[in-house]
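Mind looking over this structure? Questions follow.
All protein chains of the complex are present and in place, except for one that has been dropped.
Chain IDs A, B, C and D follow the sequence of writing; residue 1 opens each chain.
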Amino acid sequence: MSFDLLILMMFAGAFLAYLISKSNSEAGGISTVVISLISLVLLLLGKSQVGNEFAILYMTFKVTTIGWYFSAVMILVYSMTSFFNSYWMKQMLYPNAYNFLYLFSLAGTVGLFFAADLVTLFIFWEMVVWSSTFIVPLGKSRRAAVVYYTISSIGSMATLYAIMLLHAKSGTFIISEAFAWLATDPTMATIVFFIFILAGLTKIGIFPFHIWLPLAHGSAPHTFSPVLSGGLVKMGAFIAYMSVGVLPAYQAFSGSLKIMGMPIQIYLLMVLGAISIVLGTLMAIKQDDAKKLIAYSSVANGGYILIGILMMDQLSCAGSLMHLFNHAIASAAAFLTIAVVAHRTGTTKISELGGMIHRMPVTFTVYLISIISLAGIPPMGGFVSKWLIIQGLADKGLLFMALAAFFGSIGSFLYVFRPLAAVFLGQLAPKNYELEGATLMMKIPMVILSALIIFFGVFPRYILEVIGEIQSSIGITPIQLEGNAIQAINGLLNSYHVFVIFGFGFLISLAIFMLLQKSRKVGLMDTFTSAEFIHTPELYHYSHDFYAPFERLYKNHPSVENFLVNIANKFDELGQMVNALFFSHKPSITVFWITVVTAIIYLGGARI
Amino acid sequence: MNSMNSIVDDLKGKFDIINVVFPDDMQMAVDVDKNDVHTVLSYLKTIGYKQLSLMSGVDWIKENEFEVVFIVFNWDNGIHILLRTRLDRENPVFRTITGIYPGAQYYERDIHEFFGIEFEGNPMSYKDLFLELWDEMPPMRKDFDPLAYSQDKFPERKYESQFIPEVGVIK
Amino acid sequence: MFNIVEDTQKTREDTRKTWEKIADYFRANSIWMKWYCTGCGAMEMPPTMTSRFDMEQLGMGPMATPRQADVLLITGYLSAKTLRRVIYSYEQMQDPKYVIGFGSCTLNGGIYFDSYATMTRLDHYIPVDLYIAGCMPRPEAIMNAFDTLIAMIKKGEAKGWKHYQDNYEWYNANQIHSLKEVRVKDEFHE
Amino acid sequence: MNLMNLIYAFGLLLFAFVLQTSITGINRKVIARLQRRRGPRWFQQFIDIFKALSKSSTSHGWIFDFGVVMALGGIMATAMFIPIGPLQALPGLDNIFIIAYVLAVGMLGMAMSASGSGNPWASIGVSRALTNMLAYDIPFMVVIFGLIFAYDTSSLSGFAAIQQEGGILGWNIIRFPLGGLVAMISLQGMLGKKPFDSFIAPAEIASGPMVEYGGRHLGMLFLLHEFQTFVEVSLIVHIFFGGGATVLEYVVKYALIYTFMNIVSNILPRFKIDQAVTFFYKVPLALAMIQSLLIIVTGLGVA
Partner (left out) sequence: MMNPVLLIAIPLLLAFLSIILKHYKSQLLLLGSAVNMILIFGLQKGEYIIGGFKPPFGINLVLDDYAFISILVVNGLFLVINLMSFDKIDKLGTVLLVSLAGLNGMLLTGDLFNLFVFLEITSITAYILSSVSKKYQYSFNYLVLGTLGSGLYLFGLIILYSVFGSLNMADISKQMATANLNQMLIPTFLIFVGLAVEAKILPFNGWVKGVYGNANSLVGPLFASAYAGTMLFVFGRVFVQVLMVSSYLKVTLIIIGAVTLLAGEAAALSKTRIREILLYSSIGQSGLVVALFLSGLVFPAVLQIFNNIFSKAVMFTIGGKMADDTGTDEADELQGAFLKNKLAGLSFTVAAFSLIGLPLFYGFYSKINLLLGIFSLNNFWLPVVILLGTIIEGVYFIRLLVKLWTPGEEGHISTEEYATKFTIKIELAKVIGVVFLSAILIIAGILPGMVRNNLTESGQLLNEESPSYMFDLEGGI
C-alpha cells in the first residue's frame, strides 16, 4: 500500500474510531488497536517505498528512511499503548473524542515524518500538537494541557518564523533545497538553525523547556502518558535531526568558533542537552509520583538523544537514533506498568504503594526489563545505545557532555530503582491483598514490548542496519557492523556474546543455588525487626524520601519553572496594565489618550 | 530559703495546706487534700513550675492509703516542689492532671498499671505501658507477693545438690 | 526390590552424615554471633573481641542480624517482655543455631529470682547449648565457653536446635505458660 | 566464541575465586596484626563461605531468590570478561563500559532481592548504596573517559598492552598521577570500604541490604562480594598498573593493591552518605576533570 493511502487511511481510521466509539466506547478502544496495528504492519511492509514521492491536496511528501524509522517507532508505541485504551473508556469524559484524537495525532506524526516541504511539516506538527493537547486535560490536570500547549506553541511558532524566514531568503519551501541553500550562508544558517530547532527542543523537553513533561506526562490519562513519553517527544528528535542532518549544520558552521572541536552553535545546544540530563536525573530522583518520575527520566533521556544527534557522527548519532527507539519502547513499557498499577489501585504515588509484585508478577517483570533498559544495563537495548553515545563522546573528547552522560547514567539507577523498590517490592498493604493483576489485553503489549527490548538488546544489528542506511543517506559514515558485533573506532561491542556470557554466569549461579539446601518460605512480615513485634505492613515499608540524604544536598536548587511562570505573569500584568490604562469607565481617559497620541504625531511630524 | 518560704506563705495563703516539709535545699514537699491538687498544680504552673519532673505512687498499706506524688520544677529559680496527696486505698480514684500537664499521660498509665489507681478523664490510662498481658494484682502494691508469682509463672531450676548452703535461708 | 530401596536410603543417610560431618567442621570454625544484651554483660564483649582476647582467632565474629548468625548469646537477666523478643529472634535464626546463656540470670534468675517480671530459667523456653555461670563472667570464661562450644559442634553434640524442632510443643507450652502469648501487639500497632 | 571459551572462562572464574578469597583471608590476618590481634587463619574466608552455604535458609518469595541468582550470575559473568595477566577467556569483550555496566546487573539483582525481602533496613541500605555509587562512579568514569580519548581503546587488555610497552614508567598511575589518585579513591568507594561503607553500617542499619540473608543466600552474597572485589581491583590493575605480563606479576600487583586499600580502610572512620557525595563531587571529581582536561586539551602524559 502506498503511503499516501496509508496516511489517508489513518485519518479515516480516526473518524471510524470516533463513529464506533459513539455506539460503544469499549469497541472504540479496541478499534484503535486494530487500526494502529494495521498501520504498523502496512508501514513495516512498505520499507521498499523509500524514495517515493506523493502529494495529498497541497501537501507534498517524500518517503525517507529516517521518516520510515521514526514512523515505525511512533506507530509501534501507539499501537502497543492502544491495547490499554478500552480499559479507560469508562473514566474518560469523552471516550469517543479520545479515540479520535488518539488516532488523529498518530496520523499527524506519520504525515510529519514524511513531509517533503516545510509547510507540510508545520501543518502536521501543529495538528499533532492540538490533537494531543486535548487529550491531556482528560487526565488529572487542566493546567498541564495549557502548559503543554504553551511550550509547544513557543517552539512551533519559532519554527514557523524560521520556515518563513528561510522561504523569504531561499525562495523555496522544499526541505532539501531550502536547507541546502543554507550551507552557503553561515549567518542565516545560524539564525535558522537556532530558531528552527526550538520546536525540537520544546518537544524533547530540553532545559529550559522541560517543565511541560512532568506536568503533562504526570497528569495525562494513564493511557496517553506512554504515548507522550515514548512517542510524541520523539517528534522533537526528528526536528533536531533535520536541523543538524538535513540542514548541513557542520558544513555551514565550519568557519565558526570551535569549542572542544565542536562549532559553538552546536556546542551550546549540547550544553543544554547536558543540563537536561543532569536536571532530569536530579528531579526524577526526588519525585514521589511514579509517572512524574518517568517523565523526568524522559527529560534526561531527551538530553542523551539531543547530544547524540547533534554530534552527527558515526557512533553517537547512531547511538542516539537507536536510543530514541529504545527509550520509546522502554519508557512506554514503564508507563504501561504504572498504568496497570493505577488501574488496580487508583494511585501512582510511590509512597502509597508497595509489594505489588505479589499481586502482579508479570507487570513487575515488564517494569524490571524496561528499567534495566532505561538505566542502560546490558543485555537490554538501552545499553547498546548509551554505549554508542558514550564511545562517540570519548572519541571526540567532549568531557563535559560525558560528565553529564555518566551522571545521568548512574543517576538513572537511582530513580528507576525507586518505584521498583517502593511500588513493586517491599511490604504489601493488607488492603491490596485481594488485588488483581493485569488482564490479558494489558499483558499482550507489555510482553511484546519487553520482548522487543531484550531482542534489540541482544541483536542490535537489526536496528543499526536501518540506522546505517539513514547515516549514509545524509553522507556520514554508517555504523560498522560485523555480524552481531558493533565495531567502533575505540571499542567493540558484541552484545550477543555478552548475553551468552551473562546467561552462562546465570546458569552457574542457578546451579549453585539449586544444589544447596532448599529454603523455607516465610512471609514478608517475618523479617528482622530488631526483635520488635510489628503487625502493620504499611508502616514497615520504606518508600517516603527514598534518597533523603542525597535530596537534602540540592533541596534549595533554583528552578527555571519559577522563571518561566514569572514571564507568563509578566504578560498577565501587561494585560492588566493595558486594561487599567486604556479601558476605564470614563470616556475622558480615552479622550486623554487621543490627545496624547495626536500630540506625539504632530510633534514627530513637525520635525520632518 | 527566703524564696521558698515566700512560696510556702503564698501557698498557705491561697490554699489549704496540710503540711510542708523541706527534704533538701531547693526542695519542699507539700501535702494537700486530693481535691485541692488540681488547683494547686494549676497555680504552680502559672507561677513558673512548668515542668512535671515526675509523678509517682506510694502504697501506705498500714494506713490503707495510696499516696500520689507530683514533682514539679521551676527552671527560673531551680526549686522542686513535691506535691503529695493521699487517696483511699479501697477506692483509689483520682482525676487526671493531663489537662494541666499533658506529659502526665505516661505517668498516669504507669501508676495505673503498677498501683491500680484510676485516673478519671484519661481513657488512655487504662492501657498497658510496661507490663504486657498482665492479669494479676498490680505488682507494686505491698500485698502482692512477687515470689509466689514468680514461682507460679516461671518454673525454677531444680538443683540436685545445694551449691550454696544459704540458698534456703534467702528463700 | 525392597532391599534396594533400603540400601539407597541407607547410602543416602550415610552421605548425609558425611556431609554433615564436613559441614560441622566449617560450622565449628566459623561461628557468627548475635548477642542479645538485655541488661548487663554487654561490657564483657568488647575485650573478648579486641586485641586482648581476639575471638576472631577462633573464626568468630559479631553479626548484625539473627538471620546471619549461628549463635545467640544472651547476656544478663531476661524480663518477660524481653523473653518474647529473644524467642522471636531465636526463631528467625537459620539452622543449625546455637544458644549460649551468659551469666547467672539466664541460668536461675540470679539476684532477680523472686521478681515478678524476670524469668528464672532460659532453657525452659529455648534450648540452651551452653551456660556461662557468673555475675558477670570474665572474658576468659567467655573464651573458654567458645572453645567448648567449638568442641561440642565438632563432636556433633550441640544439637539444641534439633531439640527445639523435635520438642517444639514442650517449649511452646512453657512459653505460653509464662508469657501467654509470644507475638504480642503493643499499642503502636492498634 | 565457542564452548572452549566458556570452559576456559569457568576455569578463570575458579582461579579468581581462589585468588580473591585467599587474599581476603590473608588481609584479615594483616588487619588483625595491625590491631595487635592474632587474627584468623588465612583460609578463614573459605570456611566462612562454605559454612554459610551449608546452612539452611529462608526465602521471602521468588524475587528474593531470583535477585540473588541474578546478582551472582551477573557478577560472575563480569568476572569472566576480566583478563588475568595474559590469560583472557573471552577476547574482545573486555570493554570497560561493558564491564562497568554488567557489574550493575549484579548490583541491581542484589538491590532487588534485598528490597524484595520486605525489610526496610534493606531498602535504606540499597538507597545508600546507590547514592554512594552515584558519588564514586562519576569521577572514575571521567578519568577513564580521558584515558579512552588518549589511547583510542576501551579494552582492558588494550590498556595493559599499551602500558607494558613503557615499563614501569609507562604505567598510567605514573603518567596520570591525578587520575590514578582519583581512581584509587573511587576504588575505595567501589569496594565499599571505609570511609564509604555507610550502606553496610552493621550497628546502624543492621548491615543494610544483607539484613535478611542467611544460609545459602548469604553464602552466595559472599561469593558475589569476592567476585565483585576481583572485578573492581582488576580494573585498577589493568588500567593504572599495567596489568600483568605474567600471571604472577598480575597476582602480586593485585594483592598489593588490595592490601593497601584494606589498610587505608582500617585507619579511617566512616562518612555519612551525604558527606561521601559532597566529598566525591568536591575533590576527586575536580581532580578527575583537571586530569581529563589535561589529556584532552594538552595531551600531557599521553605516549
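Worth pointing out:
Keep this in mind: a residue touches a chain if its C-beta (ideal position, glycine included) is under 8 Å from a C-beta of that chain, and two chains touch if they have at least 3 such contacts.
Not measured: the values here are computed from a predicted model.
Partner chains of the missing chain, restricted to those shown and counted over the full complex, are A.
The hidden chain makes contact, of the residues A:Thr172, A:Ser256, A:Gln517 or A:Thr536, with A:Thr172.
Interface note for the absent chain: among A:Leu8, A:Ile264 or A:Val597, the touching residue is A:Val597. Taking the complete complex into account, A:Met59 is the one of A:Ile20, A:Met59, A:Val110 or A:Leu279 that touches the chain left out. Taking the complete complex into account, A:Phe122 is the one of A:Phe122, A:Tyr367 or A:Phe383 that touches the chain left out.
From the options A:Asn24, A:Asn52 or A:Ser153, the residue with contact to the unseen chain in the full assembly is A:Ser153. The chain not shown here touches chain A at positions 55, 57-60, 91, 93-94, 117, 119, 122-124, 126-127, 130, 133-134, 137-143, 145-146, 149-150, 153-154, 157-158, 160-161, 164-165, 167-168, 172-174, 219, 571-576, 578-579, 581-587, 589-591, 593-594, 596-598, 601-602, 604-605, 608.
Rule of thumb we're sticking to: only the chains that are shown with their structure count from here on.
Common partners of chain B and chain D, by the touch rule above, are C.
Per-chain Cα centroids separate chain C from chain D by 36 Å. If you average the CA atoms of chain A and of chain B, the two centres end up 68 Å from each other. Across the assembly, chain A contributes residues 526, 528 that each touch 2 or more other chains. Chain pairs that touch one another, listed by label: A-C, A-D, B-C, C-D. On the chain B side of its complex with chain C, the touching residues are 127-128, 130-133, 136, 139, 144, 146-147, 149-150, 153-157, 171.
Listing the residues of chain C that touch chain D in their complex gives 19, 23, 26-27, 29-30, 50-51, 54, 56-59, 62-65, 67-68, 70, 93-96.
Listed in rising order, the residues of chain C touching chain B in the complex are 80-81, 84, 107-109, 113-121, 124, 174, 177-181, 184, 186-187.
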